[in-house]
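Input: one structure, supplied below.
Apart from one protein chain that is not included, each protein chain of the complex appears where it belongs.
The first chain written gets the first letter, and so on, giving A and B; residue counts start at 1 in each chain.
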Amino acid sequence: MKAPDFSYDRPETLDAALAALADGGPEARLLAGGQSLMPMLNFRVAAPSLLIDINRVPGLDAIEDEGNFVRVGALARHSALERSDVIARHLPLIRDVMPHIAHAAIRSRGTIGGSLALADPAAELPACMLALDATIVVRSQQAERRIASADFFRGVYETALDADEMIIAVEIAKQASRRHAFREIARRHGDYAMAGLALTAAAGEPFDGTRVVFFGVADRPIRASAAENAVVGLPAGAEAGERAAAALDGALQPHGDLNASPQMKLHLAKVLLRRAIEDLAGRPS
Amino acid sequence: MQMHRSVSLTVNGERVERDVPVRLNLVDFLRNELGFTGSHVGCEHGVCGACTVRVDGAPVRGCLMLAVQADGAIVETIEGLSAAGALADLQDAFVARNALQCGYCTPGILITVHDYLERGGAADRAAIRTALSGNYCRCTGYQAIVDAIAEVAAARAGGGAA
Partner (left out) sequence: MTGPLSVFDRPNSYIGRSVPRPNARRLAEGRGRFVDDLSLPRMVHAAFLRSPHAHARIANIHTAAAKAAPGVVAVYSGADLLPRIEPWVGVLSHLKGLRSPPQPAVAVDVARWQGEAVAMVLAASRAEAEDAAALIEVDYQPLPVAADMERALDPSEPVIHAEYGSNLAWERLVEHGDVEAAFADPDATIVERTFRFGRHTGVTLEPRATLAAYDPSERRLTVHYSGQAPHMMQVIYAKHLGLPEGNVRVVAGDVGGAFGIKVHTYGDEVAAAAASMLLGRPVKFVADRFESFLSDIHARDHRVTAKIAVSPDGKIAGFAMDDLTGIGPYSVYPRTSAIEANQVLNLTGAPYMLPAYRARAKVVFQNKTVMCQYRAVGHPIAVAVMEGMVDAAAAATGRDPAELRRLNLIPDGGYPCVSATGMRFNELSHHACLDRLLQLMDYEALRADQTQLREKGVYRGIGLSSFVEVTNPSPMFYGVGGAPIASQDGATVRLDASGAVHVSSSVTEQGQGTEAVLAQVVATAMGVPIESVRVTTGDTDITPYGGGTWASRGAGIGGEAALLAGEALRAQVLQAAAAILQTEAQKLDIVAGAVVDEAGQERVTLADLARQIYYRGNELPPDLKPELIATRHYRVTDYPFVFTNGCQASWLEVDVETGEVTLLKHWVVEDCGRVINPQLVDEQMRGGVVQGIGGALYEHCLYDADGQLLNATMADYLVPMAAEMPDIEVAHVETPTSTSVLGAKGAGEAGTGGAPAAIMNAVNDALRPLNAEVTEQPITPARILEALKAI
């Protein structure tokens, strides 16, 4: 399982990276953490002609407190997010999620930009972006765009990124006046989830401004607005949990995989949602 | 023709300069170019943990990093860490408790555990099992490994020798 050959470029500035991406053609791929790309190369299911290694581009890995939002550079490693005080204080959902992402050695290298650009439907961070209503900042040689996370994830390994665009940061509003819950079911710790959800809502009861986002059940992270509507005006608790779960019937049409059929994913989604809501009830916000 | 590039890095305290194929991954570079065969290859897709080495102070899958990406880096393998005595109490505990059988997973596990303990990892068995969750061992069933780590973690926390 040795990678096929490729050309390799290691730009030292963002401009050089963007130029390389623009000139690289359809067979060029960005190499950030490499934790998803390298297995593809080793299995020879991907054979890019050019790898543009952006790990040396300066200024893309900071996690910054920008007042009412946090700006996370695209090259911030998972391990940095895991240990960041800024994240712990202002984005506790992400703090809670990070230990579930693969394993420490993967988190040493994996980046948030890489995870979002890959858009694996079973990954945690894309779902978190939706639950946090994050904005994804992308740049090409021509321009910078801000893309709402709701518009960013288009399908399996498919995003709103144009071929010559690169994620440079994610902007996430601080969650001081909000509460969150996170649950996932995986066969083993660190595996991709069979089903998972990230939930955010206004702090305090009853449910307000709720965002329920599932991952591992569709071709992208998916917001369950039917469930969000079902809990309007209800406090977190058994009733809200049951109504939200019931609302998933017909609203969620999961895709099956090796571990779980569509019916099983729907079933798990309901159980997770009910339990996540019960988590909120058990926790003073 | 394979694309080549020169790399310059520090491996186990020694400065190394080589011209390598860009597609050569770090663990293959360490094993086949430099002869550090203590790190092992088990899956080549980052799941089994046998190739875990230390790059700039962090545990990393050697099969998922290109050698050229380690340009300018400080790389430590089981050989260097052993020679420096950094793993001595762990190795003593592993040997005493038979926390290794065939030994193939052991270097990757020791590097993973070294990081866990350096970051203040507790002697809590569940936390230890979680820390080990990315390293596959087929021989031991993991318990002796957990026992050895718990013993060392407690000893380090207690300030004494294992």
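What to note about this one:
By definition in this document, a residue touches a chain if its C-beta (ideal position, glycine included) is under 8 Å from a C-beta of that chain, and two chains touch if they have at least 3 such contacts.
Just so you know, these numbers come straight off a predicted model, no measurement behind them.
For chain B, the residues touching the chain absent from view are 1-2, 21, 23-24, 31-32, 36-45, 47-48, 50, 77-79, 82, 91, 94-98, 100-107, 110, 125, 128-130, 132-146. For chain A, the list of residues touching the undisplayed chain reads 1-5, 43-44, 185, 187-192, 194, 258-261, 263-264, 267-268, 271.
Here is the rule we go by: only the chains that are shown with their structure count from here on.
Chain A and chain B have Cα centroids separated by 28 Å. Listing the residues of chain B that touch chain A in their complex gives 2-3, 5, 21-23, 25, 28, 44-46, 49, 52, 55, 58-61, 63-66, 68-69, 112, 115-116, 130-131, 133-135.
Contact residues on chain A toward chain B in their complex (touch as defined above): 1-8, 10, 31, 34-35, 38-39, 41-43, 51, 53, 55, 79, 99, 102-106, 108-109, 188-190.
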